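In this view, the complex is presented without one of its protein chains, the others remaining in place.
The letters A and B name the chains in turn, as written, and every chain counts its residues from 1.
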Amino acid sequence: MTFNEKYILNLIEKEQRTDGRTLMDYRKIKIETGISKNAEGSAKVTIGDTEVIVGVKLDLGEPFPDTPDEGTIIVNAELLPLSSQEFEAGPPGTEATELARIIDRGIRESKAIDFKKLALIPGEKIWMVFIDIYTINHAGNLIDASALAAAAALQVARFPKVENNKVVYGEFTNKLLPSTKLPVTCTVSKIRNKFIVDQTLEEEGSASARLSVALIDGKIHAMQKGLLGPLTPEEVEQMIDIAIEKERELRKHLK
Amino acid sequence: MGELLVQNKDIVIPGEKLATGMDFLPSNGSFRSNEDVLAQQLGIVNITGRSIRIVPLTGKYIPKEGDNVIGAIADMSFNNWYVDVGSAYQAMLFVSSVPEYIEKNADLSQYYNFKDIIYAVISKVTRSKVIELSMKGLGYRKLFGGKMITVMPSRVPRIIGKQGSMITMIKELTGCKIIVGQNGRIWIYGDIEGEKAATEAIMMVEQKSYKEGLTDEIKNFLESRRKIE
Partner (left out) sequence: MKKENKETKYEKRFDGRNFDQLRPIEAKIGIIKNADGSASFKMGDTYAIASVFGPRDLRPRFLQNPQKGTLRCTYDMLSFSVTERKRPGPNRRSVEVSLVTGWALAPVICLDEYPNTVIDVYIEVIQANAGTRCAGICAAALALASAGILMKDLVSAVSVGKIGDKIVLDLIKEEEDFDPATDIPIAFTPRTGELTLLQLDGSISKDELKKAIELAKKGCQTIYDLQKKTLKEHFSKMELENDIQ
């Protein structure tokens, strides 16, 4: 995958990319919900050739002692070995853990899901919202694809049936999981001295730094700078501006 | 005695019966089971006389002695480099197989460094399928600049064409230097527009390799691209 590094760098200097996109173009985005029947909510997102699926499962549990009347979200991500030559079977490594935590922060800090609305019996039984992210084909930009898929899955998630304060697995209600606008994440990568969005796998290999920004209507709820290269404050500001610009376009894909 | 059950250009799957009886002989991609000849690989039937072979539709590169390949330096030891040629098997390039004279204990990275792209020939494939490369001979060298694309090894013959007719035409109509490796790696060097056109033309051949009249179609495509510039 690194043969083309020089070629990619030369093109980027000329503000072009290997697939003909401009620096600010996303590849084609498709979202499909309800792809797995046993999930309370599920979605599949493709951005170009990258494909990610997210499933939401709801179950009852005991609240944390310091927040007796609040439910919670638990985000897990797996970089499945079937999605790329590079991934090996095994427990989530650092990349998968980072992915899960970035998605978690966006949803948690934006308060798009009001945890207080997830208490079935305050002090005793609360709803745990499991958000499980799985990569199906890794062609770059897993963060943005995962964030979109998580948002789409949460939008259609409904509560399972409850009897005697226990979940009846496999039976669902029509009551949707309550949520307000969910965050959209845009990742901006720095290659040489240019910025691009929606990096392909090859471009990821050539980037010196990336900044992922989770936004709701221009307000920043989570950020993550990744990779080894440093960024000046001016560069950070430019990258945030790009992300804010892109939010509108990305949000159009969510109903 | 025997009956042929398929014809040329049929698509067959592993395990499918190609012929009954001892009259017909299995070749690449087919095997004999009891008195029948069966397909061993997903591919297209190619019958020459009594020999039935399967031209694979997919699959990784299987190294063969005499193949010209394009690879990238992946690692080095004290008297050899390890080269990635897109095969599951190690490819080794020994100090004695390069055109340069290299002294003992010399720093090998001065000659061929990590990620350098080279054009070489497979001089030997050992029983355990270790590949030995050689760069001695006309044309074998390090490749500078340009771009590298990867196509399915099974499509390389079509991309080259009868006596090189297809690839020569693409080179002429795009003004690019192009080297095609049997391992499915293709190096293209020219101006940006030329490289783009050549890449697209090669991808088209890869996808339509079994179509009739392909040479004319590619010719028309490239000529109309030239008019646009």
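Basically, contacts are C-beta pairs under 8 Å (C-beta built on N, C-alpha and C of every residue); 3 or more make two chains touch, one makes a residue touch a chain.
Remember, it's a predicted structure, so these values are computed and weren't measured experimentally.
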Which residue of B:L5, B:L25, B:L57 or B:L143 touches the chain not shown here: B:L57
Residues from chain A at the interface with the omitted partner, ascending: 35-40, 42, 49, 51, 53, 55-57, 59, 76, 78, 80-85, 89, 91-92, 130, 132, 134, 136-139, 167, 169-170
In chain B, positions touching the absent partner: 11, 13-17, 29, 31, 33, 38, 40-43, 56-60, 88-90, 128-129, 154, 204, 207-208, 210-211
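FYI, only the chains that are shown with their structure count from here on.
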Touch list for chain B against partner chain A, complex: 72, 115, 117, 145-148, 192
Contact footprint of chain B on chain A as seen in their complex: 2-7, 14
